[in-house]
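A single protein chain has been omitted from the complex, and every remaining protein chain is retained in its original position.
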Amino acid sequence: MEKTINITLKVWRQAGPKAKGAFETYKLENISTDSSFLEMLDVLNEQLIRERKEPVAFDHDCREGICGMCSLYINGHPHGPDSAVTTCQLHMRKFKDGDTITVEPWRSAAFPVIKDLMVNRNAFDQIIQAGGYVSVNTGGVPDANAIPIPKPIADEAMDAASCIGCGACVAACKNGSAMLFVSAKVSQLALLPQGKIEAARRAKAMVAKMDELGFGNCTNTGACAAECPKSVSLSNIARLNREFICAKLKD
Amino acid sequence: MWLINSSIGRKLIMSISGAALVLFLLFHATMNLVAIISEDGYNMICEFLGANWYALVATVGLAALVVVHILYAFFITWQNYRARGNKRYAVSTRQEDVEWSSKNMLALGVVIVLGMGLHLFNFWYKMQFTEIMHAAGAHINDIELATNGVHWIKETFACPVYVVLYLVWLGAIWFHLTHGVWSALHTLGLNNNTWMPRVKCISNIVSTLVVLMFAAVVIYYGLASLGCCGSSCCAA
Partner (left out) sequence: MAKKSEELKETAKEVTKKVVRTAKKVEKAVKKAVAGEQFIDSKVPEGPLAEKWTNYKAHQKLVNPANKRRLDIIVVGTGLAGASAAASLGEMGFNVLNFCIQDSPRRAHSIAAQGGINAAKNYQNDGDSVYRLFYDTIKGGDYRAREANVYRLAEVSNNIIDQCVAQGVPFAREYGGLLDNRSFGGAQVSRTFYAKGQTGQQLLLGAYSALSRQINRGTVKMYSRYEMLDVVIVEGRARGIIARNLVTGRIERFFAHAVVIGTGGYGNTFFLSTNAMGSNGSAAVQIYKKGAYFANPAFAQIHPTCIPVHGEFQSKLTLMSESLRNDGRIWVPKKLEDAKALQAGKLKGRDIPEEDRDYYLERRYPAFGNLVPRDVASRAAKERCDAGYGVNSTGLAVFLDFSDAINRLGKDVVAARYGNLFQMYEKIVDENPYEEPMMIFPAIHYTMGGIWVDYELQTSIKGLFCIGEANFSDHGANRLGASALMQGLADGYFVLPYTIQNYLADQIQVPRMSTDLPEFVEAENAIQEKIDRLMAIQGERSVDSIHRELGLVMWDFVGMGRTKESLETALEKIKAIRKEFWSNVFIPGDKMDMNVELEKALRLADFIEVGELMARDALNREESCGGHFREEYQTPEGEALRQDDKFSYVSCWKYNGEGEEPSLLKEPLDYEFVTRQTRNYKS
């Protein structure tokens, strides 16, 4: 029936943004293999509270893989060793009895640590604010069926739009580059006729903001797409390059 | 200037300079092959590309490309290192579908530059450089050897150590190119979902072709030297 395992956790603890952090080691016993990784952390926190210690702070919310809030770097992989899932969908059956699991926060200059495993991903919001939208006001828009869009285009836009903004791409990238995130949004809107109108302006503005915020230069390693929990494709980056270079050449 | 200030601009420079260098390698390797087919033919090419003005212009252009490519590589790597923040991961693993080379382009580049230094010393210094010095009025003894490429090839690869060093160097070039070629096209925006596997395949073909052509000459003359002059030339 229910299987349980004993594990050792090495968790990054850091009291605040400026504090010096360090790994703490915790032993956990009888963890159900049916529980999710975050439920395992809940058990750890419950244990810490019983010992009257401060629980580990980590970001999480929907726990069904869509909000993009959870963000742990587990055993060298953002969102852990399973493929195409977020940390909240990772289950303990992926680990063996006696395993040591190292849990770290996202490491990137643009994502400073707030506390323990929590990081500040406000930079992503700022990039979207720089131009990740179609400039239409509420009301006064044409009928939804006024512009037909070929199904393959709509589907490709949807695939790009499925990005959840978790930051795993940046966390996985040895260059700390946000190109996959930016290219997903630029692609979604550049593919659709609604967004094409200001595609050039958008690409320039978003890339400029991305660079300003201290993200690295993309070197096409593909680690981002390999770790993306939503399998956002690397070819979006080619599209962003194309959009950006063409936009600049037109200036 | 967006080519310097923006990340994509910087990558564009890497991409264009890199692609140009790949074209040069293809050109260079094709000419080297001639050395296997006809020694005289090869020496004719060497003469043609000696201290003539067009060859000099091309050499200066090539050198500029190399310098730009290297400087940008260091600049970008330094920026990327900073973008990772102050703390490193305690555990990091390579993702299965990420090429090893893509994460070690700088290290491969350093190996390639070292090999290039050796290569310049072995050949360029003794050939085009000598011709230039000669033309500039310096007194040179063996000026006729400066256009005798085959002589230098034979002399170099008679030594097994050089054969091994050159093969290692070519290996590094192969790794560097398998990522570099498709990455350059990707950076130029010449890629999409359908073309991704094709572009990667083209990349592998081009890099393998370049390296095989170079390696053929090295191995051919390496083996040839075993047949005729033994290992006496290692003293050089």
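Letters A and B name the chains as they come in the text, with residue numbers starting at 1 for each one.
To be clear about the criterion, a contact is a pair of C-beta atoms (placed from the backbone, for glycine too) under 8 Å apart; a residue touches a chain by one contact, two chains touch by 3 or more.
If you're wondering where the values come from, they're calculated on a predicted model, not measured in any experiment.
Undergrad: Which chains here touch the chain that is missing from view?
TA: Looking at the entire complex, the absent chain's contacts are A.
Undergrad: Among A:Ala157, A:Val182, A:Cys224 or A:Leu240, which residue is in contact with the omitted chain in the full complex?
TA: A:Ala157
Undergrad: Name, in rising order, the residues on chain A that touch the hidden chain in the full complex.
TA: 1-2, 16, 32, 34-36, 38-40, 42-43, 45-46, 48-50, 52-55, 57, 59-69, 82, 85, 89, 91, 93, 114-115, 118, 120-122, 124-125, 128-139, 141-145, 147-151, 154-155, 157-158, 161-162, 164-165, 188-189, 192, 194-195
Note that only the chains that are shown with their structure count from here on.
Undergrad: Please tell me the distance, in whole Å, between the geometric centres of chain A and chain B computed from their C-alpha atoms.
TA: 38
Undergrad: Once bound in the complex, which stretches of chain A touch chain B?
TA: Those in contact with chain B are residues 10, 21, 23, 73, 75-77, 102, 104, 107-112, 156, 172, 174-177, 179, 207-208, 210-211, 214-223, 226-227, 233-235, 237-246, 248.
Undergrad: Using the touch definition from the top, list the residues of chain B that touch chain A in their complex.
TA: Interface residues on the chain B side: 2, 5-12, 76, 79-80, 82-93, 95-99, 102-103, 105, 179, 182-183, 186-193, 195-196.
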